[in-house]
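Note that one protein chain of the assembly has been removed; the remaining protein chains are unaltered in position.
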Amino acid sequence: MKYSFRNDYSSICHKKVLEKLIECQNEQNVGYGEDNHTLNAKKMIQEKIKNKSDVYFLVGGTQTNMTVISHILKPYEAVIACETGHINVHETGAIEGRGHKVLTHKSEDGKLKPEMVLEILNKHTDYHMVKPKMIYISNTTEIGSIYNLSELKALYKCAKDNDLYLFLDGARLASALAASDIDYSDYAKYTDVFYIGGTKNGSYLGEAVVINNKELAKEFQYMIKHSGAMLAKGFVASIPYEVLMEGNLYKEIGQLENDCANYLTKELTNLGYKFYSNSTTNQIFVIVSNELKDYINKEYDFEVWDKLNDNELAIRLVTSFTTTLDICKEFIEYIKAFKN
Amino acid sequence: MKYSFRNDYSSICHKKVLEKLIECQNEQNVGYGEDNHTLNAKKMIQEKIKNKSDVYFLVGGTQTNMTVISHILKPYEAVIACETGHINVHETGAIEGRGHKVLTHKSEDGKLKPEMVLEILNKHTDYHMVKPKMIYISNTTEIGSIYNLSELKALYKCAKDNDLYLFLDGARLASALAASDIDYSDYAKYTDVFYIGGTKNGSYLGEAVVINNKELAKEFQYMIKHSGAMLAKGFVASIPYEVLMEGNLYKEIGQLENDCANYLTKELTNLGYKFYSNSTTNQIFVIVSNELKDYINKEYDFEVWDKLNDNELAIRLVTSFTTTLDICKEFIEYIKAFKN
Amino acid sequence: MKYSFRNDYSSICHKKVLEKLIECQNEQNVGYGEDNHTLNAKKMIQEKIKNKSDVYFLVGGTQTNMTVISHILKPYEAVIACETGHINVHETGAIEGRGHKVLTHKSEDGKLKPEMVLEILNKHTDYHMVKPKMIYISNTTEIGSIYNLSELKALYKCAKDNDLYLFLDGARLASALAASDIDYSDYAKYTDVFYIGGTKNGSYLGEAVVINNKELAKEFQYMIKHSGAMLAKGFVASIPYEVLMEGNLYKEIGQLENDCANYLTKELTNLGYKFYSNSTTNQIFVIVSNELKDYINKEYDFEVWDKLNDNELAIRLVTSFTTTLDICKEFIEYIKAFKN
Partner (left out) sequence: MKYSFRNDYSSICHKKVLEKLIECQNEQNVGYGEDNHTLNAKKMIQEKIKNKSDVYFLVGGTQTNMTVISHILKPYEAVIACETGHINVHETGAIEGRGHKVLTHKSEDGKLKPEMVLEILNKHTDYHMVKPKMIYISNTTEIGSIYNLSELKALYKCAKDNDLYLFLDGARLASALAASDIDYSDYAKYTDVFYIGGTKNGSYLGEAVVINNKELAKEFQYMIKHSGAMLAKGFVASIPYEVLMEGNLYKEIGQLENDCANYLTKELTNLGYKFYSNSTTNQIFVIVSNELKDYINKEYDFEVWDKLNDNELAIRLVTSFTTTLDICKEFIEYIKAFKN
């Protein structure tokens, strides 16, 4: 196999992260995230977001979503998401497992809009129904689309006007930072809680949860431990952030990923291929014939996203911190060879 | 500070584990534990336990306990543990958070005995009370004591005679393997589920769950994901086991820890110190005066375990894969200096 | 006010039920449903269904749905329902509160079809998603429509072919028994669990849960108590069934309700009114103008079901065991007075 475009979590970690581990290997640190690496990573994030928000380092996305959501909601309260939202589709009922209904709305572009939120609110008006109390969105979204700043502000205003919390899943925040006009500090201003994903952006694991709403930060460590989400070796989750938050590395990783994906989009478009969704981020969804799919599969790995008809399907190509333009050029040449 | 005896999770990982990460850094692997490292680590464990049990790699102890227990029990079923059991005291209600009562019995030596189990069973006889369905034990225990093979067999027999499952928490299994006559294969024979702890035995994280009871293995991957316990980069949790299961490394780590702890016990006994519990494993609990505590604290880190009276307390000293006999000798010299 | 068509739970109970209470008032019975009334009511139901299914008497619909569903499903398993299903919309997240996702499909007529079930199954194929394991339907449905026997058989076949359980909510089973060709014994044959609703069919409370699938009946009393659903005075929930199951009383109540509702439908149709859904059962949904709504409201109570446009809305009229043809005739005269 030449390369895998299957996902952005196929390699252990960015080489600088590994160098940092080597550098720290002989240290002794206290446990449970009370160590100096965690303290330092927290400070570096606070500088980036220009805010004194609380920061906690969890392990993965589903764990983070379930811990944050069940920390904030009362038993009868629900979270609003797109029908395609990760918490709705791909978490094996982890949110419901913590007792909460996920209320959904269809969205063609994978993005939630204030009018969708209002429509759900208008349907949930008394105690015979769950009480919507939180909006959940992801940037980038599940299908590679991206919120811009005015959209984020509008959702946050909608949340505050209606006594809701806004929680942003940043599993792919590096790509989002590079593709959109929303900066770190905007995420701190226009969400109650968000996270800076590590697993899909150069770390071997880790999601940095940033709690901007002070009221929600209270006793979050109890909730982390209660949810089985506290690492004895807390520094294992925070050390990578000391690396990723250094200078612009995190955003640069996103930029490289986007550049590679955009290159693929441009070239494939030139070759006449169509796309399943509009994406300027590190996930693209190309429509291919069965024959082309099989041809690509001989040398490249990817995910089949959707079967469109008897002869066409959408495949997902994901770029990551290990992707290079050379790899992408080689891929395009490989595709051209099929065309000829 | 000269050294920290505070716990066995203060350093990132054994140097061979780090070397393995470096070796694999340029690979691309599939996600969610379906990769070759995970397959290989699973095979290595199956060879050690001489059994085709299913093996899954989770992140930490509380997460593992909560995932396994809630996978096995029905909503109205309960787990039996020592009053000092980790699930009862130090998991912030994670087991109850998944819906299950922990039924406890006092035990001076931190070990559960069949007669304690029977006493609890005799009290829980109808549908107005929870139904005890699982026994939870740890080897080594929370206070450093250790089950031997005949004790394990007796508990397993008690479990099977009474239609209970036996689940063994192996957070410190390396030390237990070195200190007791129970071998890997015995754990596979005489428990329904157990785990081979990584976090406290040389890995940066990870607990290898071994499900010996085939009926219980069914759909466990659903439960892992549902519990927020599935790593996108599954190989990050399994790669360390390829190292630790190679030859006798895992048990050797335990042996070194025990040797260091036993050396400390012997020398401190010779110096006239008393102990809070009998331990032949990597946690020892020395009784010291307030003055000695303060003196030690100038150069060494440790945990204050219990306040015994106005002038005496029990401190816990834990050895780990980074402890050496030289470090211990230096510590004893330091103590002697206080005595003189 | 002349009469309330708001719902079928506005009066205490059928007069024969009250007579039975008076008759039994000086008895002493054992608690928790182990008394002779409960035993007798169970037997009477077993005769009706021609089956030795287990029978338990719970208090209300939401409680019954949550207790049955959480008894049967594993934590990561989900239940399939119509989007309009009571468990999805009107139970304040009680099912999710017990940890389970409700997977829904739109349905114009409020009825679930095998092809909808299959569509959901086809989308849930691996451990990243919940595992659909149960079909939930109601007869009559939330919008007054009704399953016939061939539809029930087809759904049950679909369930068995796909290793699913079929659970039928019979909150309004009296009306269903009278309106459809499905008899008591068919419900026992073609569902795993169903219930014979008491609250909405002449009792002051109570739902008789019939567990046809023996495997599911095991330890259900534990689950009832665990769910806070066990009455100390169990006989209070079963005594009404001794009355309702006597002869054909239960079905006769449904027949009377349906006759009244069908009379209203026929007369209103003759008067030129349209309906929101097709119903041959005890709930009908008439489309009225704002003016007519206000006019009716002066003398009758009802529920506004949906706002259709600026001048039209659907109102729900429900008949119950207290409704008579005379009451309905008077209502039609009242409506005619508006027309003239």
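Labels for the chains are A, B and C, by order of writing; each one numbers its residues from 1.
Criterion: a residue touches a chain if its C-beta (ideal position, glycine included) is under 8 Å from a C-beta of that chain, and two chains touch if they have at least 3 such contacts.
As the structure is a computational prediction, the values presented were derived from the model and not from experiment.
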For the chain not depicted, the shown chains it touches: A, B, C
Contact partner of the left-out chain, one of C:M66, C:M116 or C:V243: C:M66
Hidden-chain contact residue, picked from the options C:Y76, C:Y156, C:Y187 or C:Y204: C:Y204
Touching the absent chain when the full complex is considered, from B:V89, B:L121 or B:I332: B:V89
Residue numbers in chain C that touch the chain omitted from display: 3-4, 6-7, 9-13, 15, 18, 21-22, 24-31, 59-67, 91-94, 97, 199-200, 204-205, 222, 225-233, 235-236, 239, 301, 322
Chain A, residues in touch with the chain not shown (by the definition above): 32, 70-71, 74-76, 98-99, 127-128, 130-131, 219, 221-226
Contacts of chain B with the absent chain, listed as residue ranges: 75-76, 78, 89-93, 96-102, 127-130
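In this section, only the chains that are shown with their structure count from here on.
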Centrality ranking, top chain (CA atoms only): A
When chain B is superposed on chain C by its C-alpha atoms, the rotation angle in degrees, nearest 5: 180
Averaged-CA centre spacing for the pair chain C and chain B, given as whole angstrom: 51
Shared interface positions of chain C, touching two or more other chains: 75-76, 98-99, 127-128, 130
